[in-house]
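Note that one protein chain of the assembly has been removed; the remaining protein chains are unaltered in position.
By written order: A and B. Residues from 1 in each chain.
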Amino acid sequence: MSAMANPFPEAPATWRLPDRGKVAMAGLIIAESAIFTVFVVAYLFYVGKSLAGPTPREVLETPIFYTICLLSSSLTIHFAAKSLARDRVGPFLGLLVLTIVLGGTFMYGTGQEWHRLIYERGLTISTNLFGTTYYSLVGLHAFHVTAGLVMLCLVAIFAVAGRVRVEQSRRVEVLSMYWHFVDAVWVVVFTVVYVLGR
Amino acid sequence: MPMRRTKSSKLKAVSQILLALFWSCTFVWARNPTNPSSSVNHTNIFAPASTPAKSIADLSVFVLVITGIIFIVVCGLLVYSLVKFRERRANLNREPAQVYGSTQIELAWTIIPILIVIVLFLATARAIHAIQDAPEPAGAIEVTAIGHQYWWEFRYPKLGVVTANELHIPVSDPANPTPTFLTLLSADTDHSFWIPELAGKTDLIPNHPNRMWMDPLRTGIFLGQCAQYCGVQHAKMLLRVSVDSPADFAAWVRGQQQPAIQDASVVAGRRVFESNACMNCHAVGATPANGRFGPDLTHLMSRVTIASGAARNTPENLRLWIQNPNAIKPGSLMPAMQLNDADLDAVVSYMETLR
Partner (left out) sequence: MSSNAITIPGVQTNEKPWVDTLHEWVTTVDHKRLGVLYILYALLFLLIAGVEALIIRIQLMFPHNHFVSPEVFNRLFTLHGTTMVFFMGMPILFGFANYLVPLMIGARDMAFPRLNAFSFWLSALGGFLLYFSLVGANGLYGAGNAPDVGWWAYAPLTARAFSPGHSTDYWTLALLVSGFGSIGTAINIIATILCMRCPGMKLSRMPLLAWLNMVMSGMVLLAVSPLTAAQVMLLIDRYLGGHFFDTQAGGSAVLWMHFFWIFGHPEVYVLIIPCFAFMSEIIPVFSRKPIFGYPVMVAATVCIGFVSMSVWAHHMFSVGMNSYANSFFTITTLAVGVPTGIKIFNWIGTMWGGRIQFKVPMLFCIGFLFQFLIAGLTGVMLGSAAFASQLTLSYFVVAHFHYTLVGGVVFGVFAAIYYWYPKITGRMLNEILGKWHFWLFLIGFHLTFDLMHIPGLLGMPRRIYTYEPGRGWDTLNLLIGVGGFIQAIAVVILVANLVVSYFKGKKAGNDPWDAWTLEWATSSPPPAYNFASIPVVASRRPLWDLKHPEDPDSRYE
């Protein structure tokens, strides 16, 4: 365009568009949900079809405590983000660290369960269809929890260094969307593996 | 400049019409009449010789007519608009009426296609049900087909017959039907059983048994081949179906039920066969050879071809096949047996006695 006055019409009085971080995270969540759906479908399809080896009823123990930990971490991160939005960095950091601890506890619980299943009950990913689908589904979820924990730790480090203030609250909200997604997936995985699948 | 544009548009319109004509001729040509002698190639889906194939062919004509009409109408509109509304010297500098749309037209060309979809669906559903949910009559022949890389195993459980690659089934008289019902299994990867003139194709998938049926309405040879890519020699996993008269079929079954012919003159060849790895893969009835990895050879000479259709069943081809399978079917899972000439001749002579 030449250096004339802008030939376009008058701009409207207000022009508000959604936040791109949130839209992008929603897109990522949709894609990840599709991936998890496929693993859940495989799990459900193969329920009861193992030819040999341990069955869910024989070896699974319902991880109620660790589930409570993980689901509570959704609450803590929610309040952490809220605090940051009000520029209350102290509570934010405390709640963030609590989130990490709760998530870490959940990972510890998963690790402990897997150790028991592998070494005491003889269930590995190659044992039978149950083993394959169980470790894949729970493992995929655990992988996503780990990725989330890494991100949360990074934010915690930056927060401790005093770099996280109200200006960054939008980004923390985006991260908390991801964390809520991870917890929602656990609700589904828990229901499918420990309730329906048995 | 406008002249060239006009020529280009006329050229475009003419070429569109020519292509449409070509397409219509092709469709008419491909739709062979159901005269068996016109089906030179034995694999024409428009020369059905069995009820499932015929249901499909009838449905296909219906679908082709409807889609043909749609093609002519829409193509006609397209060509008409190209010719009528092209840029000419007369309208060169006038922008045409800037029409944004029309709700009535949109409704019309939404509702009509929906109706066409419903009609096509109903016709198809009827054919699907007629083929897939057909009950099995009492006189049906039961065959179990097992797909292998790269050959077909056929077992007739009620008749005690085991053979390979060439299927014999009786012609079915509509008054007293004797259709053939096949159970399709696989020993390794996915395959697909396709004899176009007798039925639509059905896959052979491991751990997923399938059922299909065909009731050939005339005798003759019907050809086909594996249609699901199964590995390196998928292309030469051919099928040959011989539809026999009831008498011929009974004679064939009797022949297949006989134990292997024990011809004393080929004892040397039989010893070569049984002392090499041949018997690990192949079976010859009533002998120690009972391998299941390769085709059953008890009545090898009753087959017209070897290597699932890759070569005709002649002594020369048989000798070449045993000496070096890769010469006929490179990548086939039969290893070259590394026999010397004397052993090779002996074993071929032995094979030649397995009628």
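Here, a contact is a pair of C-beta atoms (placed from the backbone, for glycine too) under 8 Å apart; a residue touches a chain by one contact, two chains touch by 3 or more.
No experiment lies behind these values; they were computed from the predicted model shown.
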Among B:Ser50, B:Ser192, B:Ser242 or B:Asn313, residue touching the chain not depicted: B:Ser192
Omitted-chain contact residue, chosen from A:Ile68, A:Val101 or A:Ile125: A:Ile125
Interface residues of chain A (partner: the chain not displayed): 1, 3, 6-12, 15, 17-20, 23-24, 27-28, 30-32, 34-35, 37-39, 42, 45-46, 49-51, 124-126, 128-129, 132-133, 136, 140
Interface with the unshown chain - residue positions in chain B: 5, 8-9, 12, 15-16, 19, 22-23, 26, 30, 40-46, 53, 55-56, 59-60, 63-64, 67, 70-71, 74-75, 77-78, 81-82, 85-87, 91, 94-102, 105-106, 109-110, 113-114, 117, 120-121, 123-125, 127-129, 131-133, 149, 184, 188-190, 192, 194, 196, 199-203, 205-208, 210-211, 223-236, 238, 309, 330-331
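Convention: only the chains that are shown with their structure count from here on.
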Chain A and chain B: spacing of chain centres that average the CA atoms, whole Å: 50
